[in-house]
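Report on the structure given below.
Heads up, one of the protein chains got dropped from this complex, but the rest are sitting where they should.
Read from first to last, the chains carry the letters A, B and C; within each, the first residue is number 1.
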Amino acid sequence: MKLYLGVDLGSTTSKAVLIDEHERVVGRGITNTRSNYDVAVEVARRDALTDARLAEAVRLLGGDAPAVVEAFWLIQDLRRLERLRETCRATASAMPGEGARLAPTVDLVLTRLADEADTLFSAAARGRGSFFRDVVGARFHALAEEVCRRGDVDFERLLGVYDRAILEAENEIVEIPFGEAFAAAAARAGLSPDRRTSAEAIGWHVARTPIDLAGFVGTGYGRARLPFPRDCIRSEILCHGLGAFAMRPQTRTVLDIGGQDTKAIQVDERGLVTSFQMNDRCAAGCGRYLGYIADELSLGLHELGPMALRSKRPSRITSTCTVFAGTEVRDLLSVGEKREDVLSGLHRAIITRAMSLLARSGGVNDELTFTGGVARNPAAVAALHDMVEAHYGPRTINVDADSIYTGALGAALFARRGVPAEDLEEAKECTGCSA
Amino acid sequence: MSEVDVIVGELEARFDDLSYGHVRAWKDAAPGRLAIGCLPVFAPREVLWAAGALPVFVRGAGDRIDTVRGDAFFQSYICHLPRSSLELGLLGHLDALDGMMFPNTCDVIRNLSGIWQDAFPQHFVRFIDPPQTGERASATGYFRAELEDIFHELCTRSGRDPDPAHLAAATADYRVARQAARRLALARLEAPWNLPADEVYLLRRAGDAMPPRDWAALVDRYLAAAAERGRRAEDRIRVCVVGAFCEQPPRALLRAAERAGCYIVDDDLTMQLDADAIEPTGEPDDADPMAALVRAWLAGGRPSAVRYDEAGRAGRALADRVRATGADGVIFAAPSFCDPALLDQPRLTGVLDAAGIPYMAFKYAENTGQFQSIREQAGTFADSVKLWGAA
Amino acid sequence: MSNVRKEPSMEAQKQMLAGYFGELARAKEERRPVVYTFVPGNLVELLAAFDVAPVYPEVNALQSAMRQRSGGFIREAERAGHSEDVCSYVKCDLGMMMKGNVGPTGEALPPPDLLLLSFTGCFTFMKWFELLREQYKCEVAMLHVPYQGAGEVTPEMRAYVVEQLEREVIPKLEKVTGKKFDPDRLREQMVRSRKAEEDLAWVFRAARQRPSPIDAYFGGVYYIGPIFTSFRGSQAACDYYAQLRAEVEERLAAKAGPITPDGPLEHEKFRLVFEGPPNWTSFRDFWKVFSDEGAVAVASTYTQVGGTYERGFRHDPERPLESLADYCLSCYTNLSLPNRAAVLADMVKGYDADGFIIHSVKSCNSFSAGQLHLLREVEKLTGVPGGFIESDLVDARYYGHANIKNRVESYLQMLAARRAGAAAPGAPALAPEEVRP
Partner (left out) sequence: MQRLTCAGIDVGSSSIKVAVVDDDGDGGGALRATVLDRIRRRDPRTVLDGVLRTALGEAKVGIDELAYVASTGDGDVAEAVRTGHFYGMTCHARGAVFLEPRARAVLDVGALWARAIVVDARAKVLASRMTSQCAAGTGQFIENIARYLGVRLDEIGALSQAAARPEPVSGICAVLAETDVINMVSRGVSTAEILRGIHESVAIRLAKLLRAAKAGSPLLVTGGLAQDTGLIACLEDRLAESGAKIEVLTHPLSVHAGAIGAALWGAFRRRKLAAAAGAGPAVVQPSPA
């Protein structure tokens, strides 16, 4: 297979997209951005390759596929969990004095976590876009609180151990070779022995299929730090513009709301950017804002939108600052405002900011394509529909399920279309893409 | 419902009507009537009124609308008033107006006048740059020519005869309004507990867009009704609010400040330089009313951040005002990014320091929704005056 | 600064400036009256006719910034109660004053005998002078120059300014100098002004050629130094501009590009027009953001704040006071926004630019308020997309290098992509799957 890779190293998430020569997407990978950018990119890239291989295996496998796929990813997570447990133990023991007391408690919590793995790392959880770090972190928090309430171990200290360990654990690459993992997945999925054998064979076959990475382009917040040659780096603006345009050729305006910046981009009938505005350095109005609020309310990120949609009377949220919005939310709740109304107000506040940016970039032209992580949030989408209609009249608004990959897709398209051959020589030596 | 509540209800309805329905009604009542929007803080109101045009002060939209398209014109470090004013226009709320006047009060308003020309080509847009030079022959000639030009232009539009008699009549009308404004100010000084800042503010905002004599009547109706209240004085401090002359703070902010333990007894909210700062002295000069108007402006009045302080007396004038109003201290409340108001503060506080008058300062935006920090600061200010004050 | 440019005229310019500050330091000793005034609308010919020494607070502020001293001055002013929100030129100047009024070259600046407030182009000037007067308690002459709100200079405006010159400015100058106004001396100055203006305008027009032999923004700010300040009308200025012109003629003949911080620019990849003042605290880095990408400024509006010479304005010895009035009335920031859009559009077209950059500075409402509108208008007038970046003139806290670089790179990549028309549409790559509430 001859493939092209696009990588979007975002502030919150790192995304990778693989396309083939016909510009069809064959694989996607995503992970949370972490302090080791190389690892983040590498994980996303490997996940995209794995995704491409899995798709091929699924095609060959038929009816058993869903169970095997679910088991396949679960196995990866279990391996990570195991590593985390080892790291936690080591971290706790290394703490002078109290380590001896902390270690067994941490171990206890992580054992309980592993017991819940099936539900914790289910396909549903993956679909929600929660990453290992988030899933484990939230559950650890809850379990630790429970354990500490009973015992004599200090909660803050226990959390300290975990915070330190996760930092270390997530910055190493945990990988099981595809064929091996697939075989293990077939076993875990409980297939009958003969079907298991054929599944294993398919796994080994797919694992051996050679993949020729013919080009790659990187983009995103951390693009300057990607281990790519300079010519293989494109601005996020261009990638989002082209990615959105490729998904929806009628696109003339793109709104991207990511973790910590918002971009409003206008493109012409060829997908070329004609103007853009971006907003950064302040988290108010970006994805992080929602993450912060979700934490504040002890909710999952994916739960915010649906809850907000139930509101009939959105509250008026005025705080410009994310952090203060947190306290404002608490205040409003304490005076009896409903959660859904407060949340709905928050979503409107974010979209109001985005609307200003859109206005600055040249308004909303038909069609508007909404991309970035926040486009996964149905309440944000609903608020956008309302406000665009109110200010610009009826407009078609496109939101794709894979909109979070838009930047990476644009990058892959640049790789497919643009990168001159001579750079590829140099590229072969670069560590970022040893396929 | 008490009479005061009825009046306040009416005032609120007016305030919340962003589309100036009552201005439209006034215009529709007779042919040839015009309404001209005026950006803070100066408009030659007599001249407009004499030409058959109702001056309507446009002071942004406060926190009553979300600015979306208005943001497309200004960066984040520009104050808020121009964007919400534009938003009002773009949403059609200013359709009742036939034009706009922009005084040279700061760089922002100045550039806004150019944007307005591009954005609303159908409007009569006029930039007015009143002399900052005090009484000089050159200024008199120039300013008079400016005002004459506006007078004639508007008369042409309204179909009125540009007779100086109209100017004399208009001057008399506004004198009535100014006297009412003074009665209102005095009544508040005497019993601020009966005249909460928020209500006085609503009343003055109504005056932004009403025929002068109608407004004077409304003021008297309110004063009579409010006097009936007989509320009890609370243990609060009396303050002057300074710096809020252009972009207006949200009403909730005024309430928050009063609730935190202050009575606002004097302020420069809704300032209209021609009204608050200039008192045309003596009887209108029937022979040449325009000359009287020009003279009144050039002679100057109360110092303000947007007029050249030729004699350098702004600080002393503020200290005098504090004493005259019996205030315990000063609250400097300036819009964020407002160069005129903010650049004046250090000069003014220097004088207050020397005079031993306590003060505090904060910034706001017209759409601020968080008053926690303001409450906290105003509260601490009030606490400290109360716990330690001379009284 | 010496490491930034290597043209010979640069040396001359540097010496002129050093000489100027030296002269200021001696002014009191030589009993030469000192006048503080502003660059836009400066009446330097008139001042020279009275033999007074001009001090420009803005020039001090920018010089301090280039020497990395503005931060301390700004903090000093903020300590004295000035807000973070207000113009940092003012704060930089006040802070310098509070710290002993030692000028950028380390020599003390003399206190003023007269504050000549040429109130044009910027409202903040007025507040600035109120603050200065508080400090110096000296004579003030206020020259109110009406704003071109309706986009033109009317005869009434001109007459108003001329009358103020006659009745206010000249008498005050006579008072502080004890000299009688001599119109012939003024005319002599103006003859020389005209000559220098002619040469400077020629230099700027040379950027119409490909490749442009000059950088009309980053290099341009050096070119305007002498003529915007105390040298206009002097023989030194005539000599300097003749020398500059000769150098540019040479580069033009050699088809050489401008000299950047890293030496001569080899390939002119992008021709850009600039609006707004530059950042002074990181001037070199700021320039490099563009020169690294092969982007050259072919024209800029900032080089017009002290006179719109490219657009044809010349001092006229035949009507000295009227032409001083026109000079004050027509400085760039005294134009209405629609006029400024027209000036920019003319530049984009006339200089065959690929794009234009608006550098919006937090300090300067006079320039910045409404620049987003300007962006759209110029795009409409020219069909050329503009780029928008933000920082400040002299307050280093607001200069975010990475951020600016990111935006400029994105913008230039966009220009390049448009030029190549590269990204031809392919088949839609993903199955559209709408998620609507």
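Keep in mind that, in the parts below, a residue touches a chain if its C-beta (ideal position, glycine included) is under 8 Å from a C-beta of that chain, and two chains touch if they have at least 3 such contacts.
Computed from a predicted structure; not experimentally measured.
Across the whole complex, the hidden chain's contacts among the shown chains comprise A, B, C. Across the entire complex, the residue among B:V58, B:L184 or B:A382 in touch with the chain not shown is B:A382. Contact with the chain that does not appear here is found for just one residue of A:G27, A:G179 or A:G222, A:G222. Think of the hidden chain as still there; on chain C it touches residues 75, 78-79, 81, 400, 402. Across the interface with the omitted chain, chain B contributes residues 232-235, 259-261, 360, 362-363, 368, 370, 373, 375-377, 379-384, 387-388. Touching residues on chain A toward the chain that is not drawn are 11-12, 33-37, 156-157, 160, 163-167, 221-222, 225, 259-260, 281-283, 288-289, 292, 296, 298, 319-324, 327, 334.
To be clear about the criterion, only the chains that are shown with their structure count from here on.
Distance from the chain A centre to the chain B centre is 52 Å, each centre being the mean of its Cα atoms.
Between chain B and chain C the centroid-to-centroid distance comes to 35 Å (mean Cα coordinates, whole Å).
Among all residues of chain C, those that touch two or more other chains are 372, 376.
Among all residues of chain A, those that touch two or more other chains are 360.
Of all residues in chain A, only 316-319, 324, 328, 352, 355-357, 359-360, 363, 387, 391 touch chain B in the complex they form.
For chain B in complex with chain C, the residues that touch the partner chain are 72-75, 77-78, 82, 102, 104-108, 110-115, 117-118, 126-129, 131-133, 136-139, 141-142, 145-146, 305, 308-310, 312, 334, 336-340, 342-347, 349, 363. Within the complex formed with chain A, the residues of chain B that make contact are 63, 66-72, 367-370.
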